[in-house]
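Excluded from the complex is one protein chain; the other protein chains are retained at their positions.
All chains are identified by letter, namely A, B and C, in their written order; residue positions are counted from 1 within each chain.
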Amino acid sequence: ATSTASGDDAEGSGDAVYRIGITEPGAEIDPLTVADSDAQLIAGLVTEQLVSFTADGEALPRLATEWSASEDGLTWTFTLRDGAVFNDGTPVTAADVVATFDAIIGEDSVSPAKSAFTGILASVADAGDGDVAFTLARPFSDFPRLLAGNNTGILPADYEPGTWLDEPVGAGQFLLEDYKVGQSITFAKNPDYWNADEIELDGVELKIYKDPQASVLAFQAGDIDRISITPDVLATVDVDDYDTLSSGYSYFYGIHLNVTEAPFDDPTIREALAWAVDRQGIVDNVYGGTAAVGNDYPVLPDYLPQPEGIPQREQDLDKVAELLDGRTVSFTITTSFQLFGEVLQQQLNAVDGFDVELEVLSDEQYYAEGADSPWLNAPLTVTSWGKRVPSQYYGLFYADGAAWNAAHYANPELARLVGDFDATTDEAEREGLLTEISQIEWADVPTIIPALARSEVLQSKRVQGEFIAPLDFWSGYNFAGISVEGK
Amino acid sequence: MTEPLVSVRGLTVDYEVDGQLQRAVDRVDFDVAPHGALGLVGESGSGKSTIAFSLARFLPAGAVISADHLIVDGVDVLSLGTRALRDYRRTRIGFVYQEPARALNPTRTVGSQVAETYRLQGLRAAAARRATLAAFDDVGLPDPPQLVHRFPHELSGGQQQRVVIAMALAADPRLLILDEPTTGLDSRVEAEVIALVGRLRRERGFATLLISHNLPLVASHAERIGVLEHGELVEYGEAQDVVEKPQHAYSRLLVDAVPPLDAPSRPVVPSHAEPLLSVRRVTKRYGSALALDDVSLDIGRGEVLGLVGESGSGKTTLGRVIAGLARAEGAVTLNTTDAASKVPVQFVFQSPDASLNPRRTVRQTLARSIQLLHGETDPEELALSTGLSPDVLDKLPDELSGGQKQRVAIARAFAGRSPLVICDEPTSALDVSVQAKVLDLLVELQERTGVSYLFITHDLAVVRRIAHRVAVLRHGRIVETGSVDDVLGDPRHPYSASLVDAARSLRGGTTRSVPITAAA
Amino acid sequence: MTVTAALPDAEIAELLVSPRTRSSRLRRWRVLVARPSFTISAVIVLFWVFAAVGWRLLGLDPFADTGQRLSAPSAAHWFGTDRIGRDVFARVLAGAEPALLVGPFGAALATALGSTLGLIAGYRRGWVDQLFMRGFDIFLTLPTLIFLLVIVGAFGGSPLTIIIAVGILFAPGIARIVRAAVLVEMGKQYVPSARIQGESAARLIFRELLPNVWPQVLVQATLSIAGAIFISSSLSFLGLASAPPSPDWGLAVNENRTYLQAAWWTLAFPTLAIASLVVSLNLIADNFREVFRR
Partner (left out) sequence: MTVSFSSDANASVQASARRGLAVLRGRHNQVPRLIGQRLLQVPLVLLVVSVLVFWLIKIVPGDPGRNALGQYATAEQVQAWNEAHGLTGPIVERYFSWLIGFVTGDWGTSLIYGAPVRDLVIERLGNSLFLGAVAFVVLVPVAFALGALQARREGSRTDRALTIGLMSLASVPEFVVGVLLLIVFSLTLGWFPIQSSISLDGAPGDVTRALVLPAVTLALGYLSVLARMTRTGVLETLDSQYYRTAVIKGLHGAPLTVGHVARNAVIPTVSLLGIYLGSLLGGSAIVETLFGYPGLGALLVSATVEKDIFLLESGVMVTGVISLLALLLTDIALVLIDPRVRFEEGE
């Protein structure tokens, strides 16, 4: 089906198609290497991962039906589903799973997922009887969550990287039917999907909007069924006409302070800054309310366990004045997220003692390659982080020498606590450790996390059924139980 | 008496200038009989063109025209509606515009512009083409089948003017208005054209309004003559009467100023060992057409060489080659000893209109010329010396009358001391009184400064007045050179002879005898 | 009977100034000032000039959060407030500064560069023309974006950079137009007339030819002002450069365009500001042309 005019001939033929607006994927689509969320969605509708999670953080069996960890926490064994087949008809076997993960963690892997497994997953092996054994380098209690990370859709063992678009293989819910570069991608229901009975849609259509305003208009005109909530969407669209899907917390922006250089080598200034930020203001102005106030540690509110007993920071100008003690701090905010930067600058400049400049860069400039890349070197950077388990964030930007440690922060105590946390499966113990970890992050303030954002979307009322989780890789883009009114 | 074709009473035209009315034509009365010919003469700026445009009811925005009545061919011109006015212009009048170079659309071939007029009369394309060829032939244009495909800038000045005449005749008008129709033509063609107009007038039965500053010419054509001064008709009567017994002082001035054809000529300058300019075997082609064919001539120091020849004979082209403006085969050598004369050749162009930058005031133009030519004068003085009043200095060329423009162009050439000045018909646009003054000026300048002129003209009387020697150019070849007396008094080449005859006959009869067709 | 010739509108007659007058410049100025479309335009342009220079003296704060997000125009906020609670009135006035810096100067640079090159190319013709024209072709062929990216990437998005970018970007187009006009002018007699007097090429180009192609140049100049103001906005539309929290009109248009339906005032007032400036400049140019014709 090609999409002419309003692109709704899918409806015209009476098919029940769920339509989503996306922006153009920024790179070639290969399930092993896709990095941006739109490309991930395209691959994720076709491929299937071993497990996925609900909005509440509950694990759902997908290609794996059950799993368990060994006593020492160093081996995880996953049992594969019987009768699951790839869309070319071949059954999904342990060899395919092994090949997929070997490709991710292999020496010459270019998969961005590799970093998630580095230092955790040592090897993968066929354990016979449809079982796959993952051998870890250190105990990691959240390991199943890693298997619901990006790029973890299972591919056939003989998959040749870079050929996916020619032959979009996978064992997922949908079949890629037509890809019109820069315009739309249509998917049809995969009749051989293991859970085909619960997929009520005839297909999914992804429509590419290069401009956000165009997608708002398309949503208003009923050309697409959902749109993410942003402040301008909220202001423009009458929310009551649609269903609001409030899905889980999925990302946040971290304000990283370079602790090795003035002015942020001075902990009192970092703390003053943390008390100067109007967190609710950021939630309102930047996220249009679709976020929770953050407390400077990267634990998403729907993650279990949660740290307990750490006081919530709020804007406290007396404390700021006390900490600054008459000093005036000047610095520049460097970011690629204009709105965040503007709001932060506005807030800080309204506080005595701060004199703040703003430098907004394009993504390409901000994340430039090389040793002097702005996002890793500027004194104060604002960077986006997608959904992870707390200890992964440690590995991303708190750990000494971590590749993305924009704060240049190091704390051996924190390293030890995170190691313990990962190795523990006991819930109470985990909560205690997480509280200790968070307390350090809160007190040292290498990173200010003023808000934790939810992905909230508005959805057309013609859609029935509730999504188990947001459309994201950790939820496996789960369409089970969703249907739309045919025409 | 039959009902006149044109009847004008109390015609008054004012131009609105900065919210004030300035009178250009003041209560003028005249008639033109159905097949009659009226001549209007008057000095530059006296309102001749304005009257002509009033008859076509085509005046620039800002002009206010009023009349007790203005009837042409039974049509009350001032009361016409848009459509009627259009029809009136299309069917009743033909108009030959004063400046042919600008009256023709530069982007279209001349043939198409004439054919267009025939199409307007209802002819089909093929018929219009044929009619155009015939009309080109009628007005004496050479090789019409080839010429119709040319663009205006590819024609000589006289050729352009003839195209415009052909265009006006094509309308088969009841009234043909000719606003200085022959300024660019040599005496022979001028006579021919006037004769042609006269013949057609009788054959086709239209009336003419002929405007010119050339009194003999007007007298040779018109039955009645009106003399204009400052917008007023100061004399109006039978042609013969006006010419022979002018009543008004200004009319007398006009008559007296006509340069006599048999005035004594200037003595030949004794030839130097080394001529100032020597032209050797110059040949110039435009495409495959020869514009100059193996031309050789000399001009001595302080000598004025008159260059005469019919329109299109290559006079201007030769001037351009000498000035270095056009490339040609052959050699042009200028022997100057005067180190001060950085710019050895000056040029007074045929069409002053185009040679002045429309966006620069007279003062700017003159001041710059003085600077460039290292002159020792200032713009005021220069203007005065060419008979321009100082108040034109701050005007732009479009704000000047044709005569004034030409004087600016002359002034410019004399801003410094160039040993050779090429004058390309410098007096053709001037009325006779001014023409006489300018010629005096040119002679005076020449005598005072000792420069040499290459003086291009078609007016033999002018040649007699100013030149020491004369060269006759025909079809790009020099057919005769010699002293003025020799060539004009006793022309050896038949072509020279015919030129002289034409000039004489035009001037000889002051009544409306039409010399060339006199036999008819 | 009196007929006013060929005159569509009596008003024009009054305003039209005929040639061949003795009128002084002063008189024409008086006519000019008497024309409402001129006077109003001049007042608007002057207003923006004052705003650009003096907005700080008015005690306006175009950056502060007023506490009211997206509030409609009211007595407190004449032009309403924007998405992060800034006063749109203050921002529009303050935005005159970058706009009047980048717009006129960028356009002036482009016009100066473009007409100079176009004049030279059209005057010299031959190989110079070929060389220049192919050079311009390179610029016209090279995607604008790469060009801007390189410039903005290398020198940042400061007004000076944008001015230079506008200058280089718009010049080839202007040059082509000017050259075409010059090619026509070269066919006119006044060029050889000047040349025969020994006029230098430079003066011939700038004193003789330039005044005659000036109308075209002027049109291009006034039109590139709007283009110049928009360069930064187009850049930010394509996500390439922006300089928040600058109140730049062009940037404001892009930043607020998503609020077209929800909060029209955030978009309408900066747009009106640009339009008022551009329209006024054009009307001033028109009036000049009509009054000082020739």
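The criterion applied here is as follows: contacts are C-beta pairs under 8 Å (C-beta built on N, C-alpha and C of every residue); 3 or more make two chains touch, one makes a residue touch a chain.
No experiment lies behind these values; they were computed from the predicted model shown.
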Partner chains on view for the chain not depicted: A, B, C
Residue touching the undisplayed chain, where the options are C:I138, C:L160 or C:A202: C:I138
Listed residues A:D108, A:D129, A:D197 or A:D238, member touching the removed chain: A:D108
Positions on chain B contacted by the hidden chain, ascending: 56, 58, 86-91, 93, 95, 97, 99, 102-108, 116-117, 119-120, 146, 149, 151, 153-154, 164, 167, 171, 282, 284-289, 321-322, 324-339, 344
Positions on chain C where the hidden chain makes contact: 8-9, 11-12, 15-16, 37, 124-127, 129-130, 134, 137-138, 140-143, 145-147, 149-150, 153-154, 173, 176-177, 179-181, 183-184, 186-187, 215-216, 219, 223, 226, 229-230, 233-234, 237-240, 250, 253-254, 257, 260-261, 267, 271, 274-275, 277-279, 282-283, 286, 289-290
Chain A residues touching the omitted chain (full complex): 2-7, 24-30, 33, 35-36, 108-116, 162, 165, 180-184, 207-211, 213-214, 217-218, 220-221, 223, 361-365, 367-369, 384, 396, 403-404
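Quick note on the criterion: only the chains that are shown with their structure count from here on.
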Between chain C and chain A, distance of the C-alpha-averaged centres to the nearest whole Å: 46
Inter-centroid spacing, chain B versus chain A (mean Cα positions, whole Å): 88
Chain A: positions in contact with at least two other chains: none
Chain A partner contacts - residues on chain C that touch it in the complex: 63-65, 69-70, 83-86, 153, 239-245, 255, 257-263
List of chain C residues in touch with chain B within their complex: 1-7, 12-14, 16-23, 27-28, 31, 187-190, 192-199, 203, 207-208, 211-212, 214, 294
Contact set on chain A toward chain C in their complex: 212-213, 216, 231-232, 235-236, 281, 284-285, 338-339, 341-343, 345-347, 349-350, 358, 360, 362-363, 365
